[in-house]
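What follows is a set of notes on a single structure, which appears directly below.
Here the complex is missing a single protein chain, while all its other protein chains stay put.
Labels for the chains are A, B and C, by order of writing; each one numbers its residues from 1.
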Amino acid sequence: MSKVKVGVVGYGVIGQRLADGVVRQGDMELVGIADVAPTLALRALAEKGMPYKLYCANPDNIPQMEAAGIPVTGTADDLLDQVDIVLDATSAGVGRKNKEIYQKRGLKAVFQGGEKNDVADVFFHGYANYEKGLGKDYLKLTSCNTTGLIRAVDCLDRLVGIERVVVTIVRRSADPGDTHRGVVDLALVEPVPNHQAKDLMLIMPHIEATGLLVHVPTTHGHIISILATPKKSISKEEVLAAFNAHPRIRVVRITDGFNSNTALFRYARDLGNPRGDMYEIAVFEETITFSGNNIFFTISVPQEAVVTPETMDAIRASLMMQATREEAVAMTNKYLGLK
Amino acid sequence: MSKVKVGVVGYGVIGQRLADGVVRQGDMELVGIADVAPTLALRALAEKGMPYKLYCANPDNIPQMEAAGIPVTGTADDLLDQVDIVLDATSAGVGRKNKEIYQKRGLKAVFQGGEKNDVADVFFHGYANYEKGLGKDYLKLTSCNTTGLIRAVDCLDRLVGIERVVVTIVRRSADPGDTHRGVVDLALVEPVPNHQAKDLMLIMPHIEATGLLVHVPTTHGHIISILATPKKSISKEEVLAAFNAHPRIRVVRITDGFNSNTALFRYARDLGNPRGDMYEIAVFEETITFSGNNIFFTISVPQEAVVTPETMDAIRASLMMQATREEAVAMTNKYLGLK
Amino acid sequence: MSKVKVGVVGYGVIGQRLADGVVRQGDMELVGIADVAPTLALRALAEKGMPYKLYCANPDNIPQMEAAGIPVTGTADDLLDQVDIVLDATSAGVGRKNKEIYQKRGLKAVFQGGEKNDVADVFFHGYANYEKGLGKDYLKLTSCNTTGLIRAVDCLDRLVGIERVVVTIVRRSADPGDTHRGVVDLALVEPVPNHQAKDLMLIMPHIEATGLLVHVPTTHGHIISILATPKKSISKEEVLAAFNAHPRIRVVRITDGFNSNTALFRYARDLGNPRGDMYEIAVFEETITFSGNNIFFTISVPQEAVVTPETMDAIRASLMMQATREEAVAMTNKYLGLK
Partner (left out) sequence: MSKVKVGVVGYGVIGQRLADGVVRQGDMELVGIADVAPTLALRALAEKGMPYKLYCANPDNIPQMEAAGIPVTGTADDLLDQVDIVLDATSAGVGRKNKEIYQKRGLKAVFQGGEKNDVADVFFHGYANYEKGLGKDYLKLTSCNTTGLIRAVDCLDRLVGIERVVVTIVRRSADPGDTHRGVVDLALVEPVPNHQAKDLMLIMPHIEATGLLVHVPTTHGHIISILATPKKSISKEEVLAAFNAHPRIRVVRITDGFNSNTALFRYARDLGNPRGDMYEIAVFEETITFSGNNIFFTISVPQEAVVTPETMDAIRASLMMQATREEAVAMTNKYLGLK
């Protein structure tokens, strides 16, 4: 069976990981990536020997790229000519402009969380609403912390039914190496509800959600406390079993040393994972408790790689590679080595 | 009427502020402070011209202090001879040893949150359980973030009755200038429930509490999200009115620029407050919302000065200066300029 | 003798401190300040009871300011009508536009380090080139870390003659409370030479200077190591004596606890200094040493307040209040309580 042909436009923190993810999918082919300038990400790609092809999104910059020792295979148009679907991982706002190009070509595309919702036909999460994405031309993924949050809430929702959630998100304010954003010695509070709660309600409209967003001086993941009101009573063992059974959730113990976002990052590095990435969110076992009937627990979301699995799911939905959520996520998980 | 005579033992971050607080109480006299070594806090006191007297808790160090230009009035024993009550603000664990000395002298004492609870006859919060402290010899204050948390919860509890609270505490991991603790690029998670929730239940046993504690790389205050389940329905306006009416709570707006713990610290500096301190906790107005029937809101707790008012209340309780909570906190508030 | 009338335009981190500094000068009168919007700085001023008058630089915003409880005395034009000189502490680039207004009025002005050098007739430092500013209409101060650096280098230069300096500046990347800049878990390196070395050579053209600038995640001051090549040999005692004799330099000992920029900030808070500010740079005594003939030492520069004294000097130069550097800085120092 021939493989689905995928292109990645934008090779930043997210685009790099989506490209890697596509390469790992046995039923997909990464035709190549496109970017505009000789970034460090492209220099690293060149130093690795170009495991995949680069197309230059701004032909004027081809000489500059080649001067930097980065081989260029063609232009972005050349890439788009060859693919069935584009993963657009450009900076927020650029995807909207790119969409016009994709539309003229009748080309399907998957956008990331930074774009406005109306860029897409459907706001998508592989586990929570896979079927809504089936056959759609333009899908938009949830943002990194919403993706992780929904994974956990969807897991409980399918187990017991969730009516309401209240979240407090302790957000990393920059990615490692960022110099254009970040806070120093400050916990920045945004008005309630945060966009993650609103986004959760768009994906899971039967749940009432609200929450606080706090930006802090860290770079290695978001910490989210979640209070979820179930439709019926449930035991801690059942909650734990459900999390343990989820291929994209890793249950960890604080007493074992998994005491922070950064301990998880360090562990992923020590595992030998490429870029030190982890696809799974972590649930800290010792944080699972109850307040009245409500389930209270805390997760860590590795912001750099967490959206990769659900983006692979989005390709499957848009191209109708699998008809059901169960089949689709199982395929993605298998290829990414999740459980 | 003669003033109550107070001594402060331990002149660190907390002790400095307690001493300042006693000086401001019109019905108390700060006899002096005691400490063991020529710290920067003592050097600053000397450079200011010794607004109050220093007694040396380790007589061997008197020459060292005097060599540093810090005038010493006598020994700690000399201080204890003169006072009606001691505010012990020594490092955690030292207070317990000091208690033996106070007991031999039949001297009353107030301990800080770092000591174990059993050091004292009563675990005390000026607003939540003043009457329990009346006439007691040994009182222990709640820790800084518990003090701030209880202020807010007690405010709502008296308004409408609170059954349950769930808190997420984003804790500063060091005070400004600390070099013996602190985390870098890391959000450290502790097992649930945190000690603040447990402490809240000791002070307010009719409330069921749980919560998460996250340590982050900041120094200027704790951020706490609070979900409180009231006994009956209440409006946002009523919640806001109650917070606005509380002399130790300052309602602020994110849209005005009060968007973080550090914005509040900066504001306190700009107000000209001594040491840039603030006694009030802040409630961020745009964080007040409801989840179902539950009230959700977020506060900032200035960890350095927040316990000062409740410690003044503790003196009033122990020495039975005022018979009721209302009278006592009103007196403390008046002298500290709170509302 | 009538006082010189001064206005401060721009009431941010620097403008606040310049206004406070003018108020302390016995031979100057602060007519008022001007700003455009109801910032936290203005709210704090209002809460303090408006110790000085506010003029609104954008008349459209007067209703907004008054709604925020901030009394407005008039427009910026009203302020400019009354003053002999303006201290322009607006954001970088705004001062240049404002200059046109000042020029039309024939009004003298002092700009801060953020402006381009050509905004002014002379690039000014009170200790290093006071006489160059005499009678000039437009002066520009050196930036915060250059101001501190030049203080130390000028001190040695007058003592022994300095030929060359090499500096490494460990720069705070945000002020306390800033959310628009700052780095997380990163030491950002700029190309050599840094602008501070270039600026030093503009002020002190007989010295050859170069240096490195590293931005780090701190907010409480710059740390600068300085290697200075003297024209003749000198002892550590002579260096120390010169620093100790300088009213705007505070020699501190690491062993006493002055081990960081933030220890100094904490000390200034504990001294009771308004806003926890310090005008002096600090020299860490245990960092003074020699490499060959060269003097090596390290200073800490409190970025928020350090330019206040030299800005006062600039007023004195522009209005020819004192004919010599010695007289001018002595007057500024006296009023600011320096030595």
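Operating definition for what follows: a residue touches a chain if its C-beta (ideal position, glycine included) is under 8 Å from a C-beta of that chain, and two chains touch if they have at least 3 such contacts.
For clarity, every value in this text was computed on a predicted model and none was experimentally measured.
Shown as candidates are B:Thr179, B:Thr255 or B:Asn293; the residue that touches the absent chain is B:Thr179.
One chain of the complex is left out; on chain A, the residues touching it are 16, 38-41, 43-45, 47-48, 68, 176-177, 179, 184-185, 217, 220, 256-260, 262-263, 265-267, 269-272, 274-276. Residues touching the missing chain, restricted to chain C, are 164-166, 168, 170, 172, 183, 185-193, 208, 210, 212, 214, 216-221, 223, 225, 227, 229, 254-255, 259-263, 284, 286-292, 294, 296, 298, 300 (touch as defined at the top). Residues of chain B in contact with the chain left out of this view: 172-174, 176-179, 182-186, 188, 217-219.
Here is the rule we go by: only the chains that are shown with their structure count from here on.
Separating the centre of chain A from that of chain C, both taken as means of CA atoms, is a distance of 46 Å.
Measuring from the averaged C-alpha position of chain A to that of chain B gives a distance of 42 Å. Averaged C-alpha coordinates put the centre of chain B at 36 Å from the centre of chain C. Of all residues in chain C, those touching 2 or more other chains are 176-177, 179, 184-185, 217, listed in ascending order.
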